[in-house]
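Structure in structure tokens, see below.
Left out: one protein chain. Kept in place: all the others.
Chain nomenclature is as follows: A and B, assigned in order of appearance, with residue numbering initiated at 1 for each chain independently.
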Amino acid sequence: MSKRDRLSGNEAVAAAIRQINPDVVAAFPITPSTEIPQYISSFKADGLIDTEFITVESEHSAMSACIGASAAGVRAMTATSSAGMALMYELLYVAASDRLPIVMAAVNRALSGPININADHSDSMGARDSGWIQIYSENAQEAYDNMLMAHRIAEHPDVMLPVMICQDGFITSHAVQNIVTEDDAFAKAFIGEYRPEKYLLNPQESLGVGPYSVSVYYMEIKRQQFEAMNSARRVIADVSAEFTARTGRAYAMFESYRMEGAELAVLLMSSSAGTGKVAVDALRERGVKAGLVKLRVFRPFPAAELAGAFPGVKALGIMDKSDGFSGCGGPLGAEVRAALYGKADGIRTIDYIYGLGGRDVRVEDFYEIFDELARMAGGAEAPDCRYHGVRE
Amino acid sequence: MKKNLMERMTPAAGWRTLSPAAQVFGEGNSEFFLTGEWRTETPVWTRDRCKQCLLCFPVCPDSSVPVENGKRGDFDFDHCKGCGICAKTCPFGAISMQSPKAG
Partner (left out) sequence: MIEIRWHGRGGQGAKTAALLLADVAFSTGMYVQGFPEYGPERMGAPITAYNRLDDKPIRVHSNIYFPDIVVLVDESLAESVDVTAGLKSNGSVIVNTTQRPEKVREMFADCESAVYAIDARDISLRCIGRNLPNTPLLAVVVRTAGIMEEKAFLDNMEESFAHKFSAKPEVVAGNMNAIREAWRGAILL
């Protein structure tokens, strides 16, 4: 039985974690993800979970404790944001390369400086090459649902990779919204028990994790990670399809919204996709052939599928909630263009850097963007990349 | 299991064969690495001078002094790296270092 409820994004994630009942949570507080370990701590105090909750002294230690726990053979989770995630970077690579299916609740927040506590994607984008699976959520519902799917994906024998479930700090993490939660029996059955094949605390078989790997081995181990990340495509699709069949809530690598006959489109992730959909609806009513693609899974990157996602599109705005400081755009811009290259070359593209440090993204912003895309479709000059929503 | 590991973890093995994440299964597998190949000087044990005091045994970093029934035997040259600590330790001059390597 599902239940109609109203929860903030952080409450929704905490609700999922209560149902997951992880063996170990190691976390250090940082805005805006702090509430998640707070809720976990309350659940523990109230006897709702039997998680070992480790209050570590830094995020570096939080991820280290998760690595130890996961290697020992149990489910380990953490939550973090911004500078906290940055302090984990070294260990994020260790978790992924040791093939430990740790799950992180990431609440996206800008990185300093200037110091700022509000949403953008610069924290998780900095970890984009760490080998973690990255799934982005538009609202509290998606954050909850993605969290329920996370362990199934991470722990699949063909994957065995850590997963971060991202949502936008404050914009969704602290906004109370309607949500449908699933009952505990469903959640537990869907997630299932974790039975690792190899683990440190197995008295039947001794094991060494994370050995030094000289040059003759290192690259082969990376090749295994490449394979695992590729296998994750199929596993994410399968788990999402099963979740959709059981709950009626649709999930795939990305969502195509009103893309039928679309000539102008935007591609983006997380909360602003909802705002963009409102704009697309209004534009369609005015006869503008607008559409939107919301990328849900950034790692693995669905390049082949994206190449076919824009038939008939003349101008595409790729929207980056972080600047890669390449001097020519953000990470989404580069990767989406690479996906289209040689396969959908007729589409004019522009990369928008937007919504940094919590800069509000309004429906009107999308009108301005679609206006520019319409001019581009008509042949007007446009830069490859520009900041949108910035004061000149 | 140890044998299996050694078959899989070789410089010739491809990524499909190597253990996932280079995990090492089984304990005590250092004996499969024949560090004796690294040796440039070789200890020579002179039985006549040896009093079986066994001081050489605990100082050997590579466990290459085999002891059975309270008495040492000749070196394990599969693993002896020829560091010479045993020769320095022996109070009776029963171990000398020779090069080129022997064994």
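Going forward, contacts are C-beta pairs under 8 Å (C-beta built on N, C-alpha and C of every residue); 3 or more make two chains touch, one makes a residue touch a chain.
Computed from a predicted structure; not experimentally measured.
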{"item": "Shown chains touched by the chain that is not drawn here", "value": "A"}
{"item": "Which of A:237, A:334, A:363 or A:377 contacts the chain that the document leaves out", "value": "A:363"}
{"item": "Chain not shown: contacting residue from A:175, A:207 or A:334", "value": "A:175"}
{"item": "Contacting the left-out chain in the complete assembly, out of A:75, A:121, A:277 or A:337", "value": "A:277"}
{"item": "Chain A residues that touch the omitted chain in the full complex", "value": "6, 32, 117-118, 139, 168, 170-172, 174-178, 271-272, 274-275, 277-278, 358, 360-363"}
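Basically, only the chains that are shown with their structure count from here on.
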{"item": "Gap in Å, rounded to a whole number, between the CA centres of chain B and chain A", "value": "51"}
{"item": "Sites on chain B touched by chain A in the complex", "value": "1, 9, 11, 13-15, 18, 20-27"}
{"item": "In the complex, chain A residues that touch chain B", "value": "97-99, 160, 198, 205-211, 213, 216-217, 220-221, 223-224, 227"}
